[in-house]
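Just one protein chain is left out here, and the rest sit where they should.
Now for chain A:
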Amino acid sequence: MIIGEIPPPSGAFGVDALAMTMRFGDFLALDNVELKVRPGSFHALLGENGAGKSTLVKCIMGYYHATEGDILIGDRQQAISNPKDAHALGLGMVYQHFTLVPAMTVAENLVLARDDVPAVVDWSKEKRELEAFLARMPFKVPLNAKVSDISAGERQKCEILKQLYLKRRFLILDEPTSVLTPAEADEVLGMLRDMVVKGELTILMITHKFREVMAFADEVTILRRGKLAGQGKVAELTPDAMARTMIGAEELTVQPPRTGETGQARLELAKVRALDDAGAVAVHDVSLTVRAGEIVGIAGVSGNGQRQLVEVLAGQREAESGEIRVAGDPYHARREEMRRHKMSLLPEEPLKNACVGGMSVADNIAFREFDRAPFASLGWWLNRGAFRDDAKKKIAQYKIKTRTPETPISALSGGNVQRAVLARELGGDVEVLVAANPCFGLDFAAVAQIHAEIMAARNRGAAVLLVSEDLDELLELSDRLVVMFHGEFVYEARTSEADLTVVGRHMAGH
């Protein structure tokens, strides 16, 4: 049991985590969990948000020290006290949030990651070696490009290449395909799978996409609320069985069926152009019409101008040119216009974009109407009782888990913050709804509830613009699908007639 001793000289090795228990104060994040990853296998780790997946892999990587339990690397017990120990043993992790430095080039990022960066870097020699390394790799990245200039897909490839460049032989991937198109995801996972089959690598992948588990993984371990809920060979399981194991007996909100007729044009964009923070054109003269009673989905890999488009609609960013009309009237994202046209917004990262974290749940729920009756008298005297009563009603109706209506909203979990925003935005009548990645990072129960609410708003006659990076969500909800690439709408189809391969190709810009 010597730290730094490298188990097998080359090739894949296995990792076993036995009887892992992790306590954070009173909270039991892991309860006697077992994870056995065989050498040379592709292992999937499934579970809802907060099920303990991240905690488990962070214990393996030495970020956390498990309260109890043992970790076996290649059948040898190891005490991993920090990530450097894990790296020395050949373990590597690709995080959900990129750990590349955006302002640096790909080559700088790769060299920097090494433990033995020379005091003075000989760039011509390093680049020759990097090119020789890339020649052996299944995917390519532009070495001299700045990371901030390459696509999310290329960044993810970079992250994986970085681990391979560092000669890691056990890779942990945390939701590696969340920023990739389905085709890119298949490409990257397929190539990693080839390396696994050749015995060069063992992979443990955290995911919630059953499609990828079914296509690429050999075995699966499922966690639920910090406990081991199931494990087995993927070949012997179905997505349904895995989903049931993940969520247990919890009841999910049933989504209402699609009903009603499409009506008048409600939200019209004409040649809208917007810049990003660096001053480059992010939204390139896009035009779109959303009618009453339909959901128009905007698909696309993150970073193709969707965020800027939503910010323009939300009033967080000024459009450079173009015109937006709501129900025929010019729209400049003023509060008065939003109220008059019953416009609702579910922006991405709701805690940042739709809430004031330090203010109470009740205050946050009242934002839209706080200076009108019954919340205020004469437009300035606030009636706290009305805030509380309205909040209590909505907290019950939208199943928001909060201790009191006075709790600061930043103390709530991501799903409950989104429920509170949902209660505010969809609590009254809605004629136009703009939603951006409304379910990002939320658990099944919250996702089902949000999907049901969006569908119900549509059925009541709202025009819904749904921007999402999750193609499955768009296919499920939208009536029409538009693909956004490099700030332009490059493809449009009725969702029922959309061809997934064609959509994926347009998302990747082909």
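Just so it is clear, a residue touches a chain if its C-beta (ideal position, glycine included) is under 8 Å from a C-beta of that chain, and two chains touch if they have at least 3 such contacts; residues count from 1.
Everything that follows uses one rule, which is that contacts and distances are computed from a predicted model.
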Subject >> "Effector of murein hydrolase LrgB", "Bifunctional protein PyrR", "NADH-quinone oxidoreductase subunit H" or "ABC transporter permease" - which is the UniProt name of the missing chain >> reply: "ABC transporter permease"
Original post:
Among A:Met137, A:Ala215, A:Ala243 or A:Leu275, which one is in touch with the chain left out?
Top reply: A:Leu275
Original post:
At which residues does chain A meet the chain that is not included here?
Top reply: 82-84, 87, 95, 97, 99-104, 108, 111-113, 115, 117-121, 123, 275-279, 317-318
